[in-house]
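Here the complex is missing a single protein chain, while all its other protein chains stay put.
Right after this comes subunit A.
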Amino acid sequence: MNPNLLWYIPLLPFLGFLLNGTIGRKFPRPLVVAVALFFTAIPAGIVAYLWTVLKAAGAPLAISVVSKPWIAVSGFTVNFAFTVDHLTLLMLSIITGVGFLIHLYSAGYMAHEEGFWRFFAYLNLFMFFMLVLVLSANFLLLFVGWEGVGLASYLLIGFYFTKDSAANAGKKAFVVNRIGDLGLLIAMFLLIANFHTLNFDGVFAQIAANPTISTCLLTAIGFMLLLGATGKSAQIPLYVWLPDAMEGPTPVSALIHAATMVTAGIYMMARCHVILDRAPSVMITIAIIGAVTALMAATIGLVQHDIKRVLAYSTVSQLGYMVLACGVGAYTAGVFHLMTHAFFKALLFLAAGSVIHAVGGEQDMRKMGGLRSKIPVTFWTMTIGVFTIAGAPLLAAFFSKDEILYQAFISPSPVGKLVWLIGVITAGLTSFYMFRLWFKTFFGAPRFEEATDAHHGHHDAHAGHGIHVHESPLVMTLPLMILAVLSALSGFLGVPEAFGGHDEFGHFLAPVLSSGEAEHAASAASPILLASVSVAMFAVGLLVAWQMYYRKPGTGAALAAKLKPVYSLLDHKYWVDEIYGTVIVAPLAMISRFGFGAVESGVVQGVPTAGAGITRGVGAIARRMQSGNIRSYAGWLALGAAVILFLAIFTQVPVR
């Protein structure tokens, strides 16, 4: 094949962005959708074509395309270079595939919104940067995509920019991500200083070829990469932006949470596994951060009332699983979970959007209930999503999550058993809060008649007169159905040998993510036994939720009242935002106020003011000379002439 085809994969969405972003305002809505979908579908087609090439070519896959040098200074060169290997191909498929479905869904979901063209332009821009991120053959181009998705997410989260909370959420995402980006930047500086290249191949080859490279250096780089990943993939301590990102329109949540941005950190860690494998302390930190994030986010998810926020915290929690997997060296399992998560989380978000659409913009689960028969397609697809994420046997997350837990249990990592335990507990919590959402939304008596003027940015014609519940149009339900099928079945790609499968997924990624899992074969742990523990956790979560929210719907509130301090702690999300507010934001605000008072009005404004004052003073003197009186001019002239004559005659100054 012609490698130049790779250029078109990101450039087409960019073209779509340009078209819709510049003259889209004048387009009729169907044309805006057509442009956005067209420029997303073609890259998806190219990716599909790449799969056929892969099939034909056999295992070793590495297509690259390199431009002229981008930066070339004294021996250090960076090119515009794209490369496709197995990992990239997988990411490309997820991004273009799920991204296309989300575009399609948005056409229905956003149909009544202002700024329709702007929304689709941003979506395409997001696709562009994400594709650059995964296609890049070096750290710098990866960083371009990395920053780009940050920008696009800022634009999308703050899409309802007239709403304060949305604008603030956009800013928060941007600022928090910048902190992580600093980590990635420093990692890049360290790489340049020590390896004199930013190409993935170059760096990894040097590290692989040289066993004497100081662990210290690799640890430093690893920690900085980890910092970058915590920002982008919403891990402790930088996860706070992701739940707030719910302020964006629901398809944006699906796009950011499922298919693209938050997976960038996982992708980057998997890509850099050569560095991380050589830095054991970083690995341990990654595993612990992942596990703690998973648990903490899951506990917060227990008590949320906003349907989208439950999903948001579940995303943070699931990302914790993926990071955990990277931390115990099970990159393949992490990427596997990334893929299944992309399907089922996109499904869940889009289904939640469909629910919100149905009840006229209401997002509070306390005002839902009984929706099961009214919106059957949404109900059934969401049911598949809920059962999948909860870990029901034979659905996708059952395989991918269990693979992570299994790998954690048998890994030689000193914290392997610990993170396994945390992961299992989290699995139970996940099952519980997802079924809580399911029961509260779809079962029991309807609780939404009294909801009248709830907008939440979704300007629905029905708001204000009670709610006319209606199923979403086909353009929205079709992506739901496709994603439901993918969620249910994609797990079979990675059935491990222990269950009679062949682990096609693992073999597929083996050329890229080969290390880290070789020595596991000798372990005595039974995968069947570990899997049954997970199934038990699923069952417990389901039963408890069923008991609390279906059989005796008041139990939840009663329990909350009984365990007031715990509930309050969870309800306030461990006061993390408040702690950040006190420890970081307030001192910064104080410094800013000082800066404004002393520096801004003292120095920054003072210096020009003083300069202006001096000029004015001199001018006041000079002005007196310009009296308009011709005799005074002549007098000054005569005086000047006299001075010059005096100097010429009585001093040594040559006057010419």
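Here is the rule we use: a contact is a pair of C-beta atoms (placed from the backbone, for glycine too) under 8 Å apart; a residue touches a chain by one contact, two chains touch by 3 or more; residues count from 1.
FYI, contacts and distances are computed from a predicted model.
From the list "DNA-binding response regulator", "Sugar ABC transporter permease", "SO2930 family diheme c-type cytochrome" or "NADH-quinone oxidoreductase subunit K", give the UniProt name belonging to the chain omitted from this structure.
The chain we cannot see is recorded in UniProt as "NADH-quinone oxidoreductase subunit K".
Based on the whole complex, identify which of A:Arg178, A:Lys417, A:Arg551 or A:Arg623 touches the chain you can't see.
Final answer for the missing-chain contact: A:Arg623.
Any idea which of A:Pro376, A:Pro414 or A:Gly635 touches the chain not displayed?
A:Gly635
Please output the residues of subunit A touching the missing chain, sorted low to high.
Counting only subunit A, the missing chain is touched by 623, 626-631, 634-635, 638.
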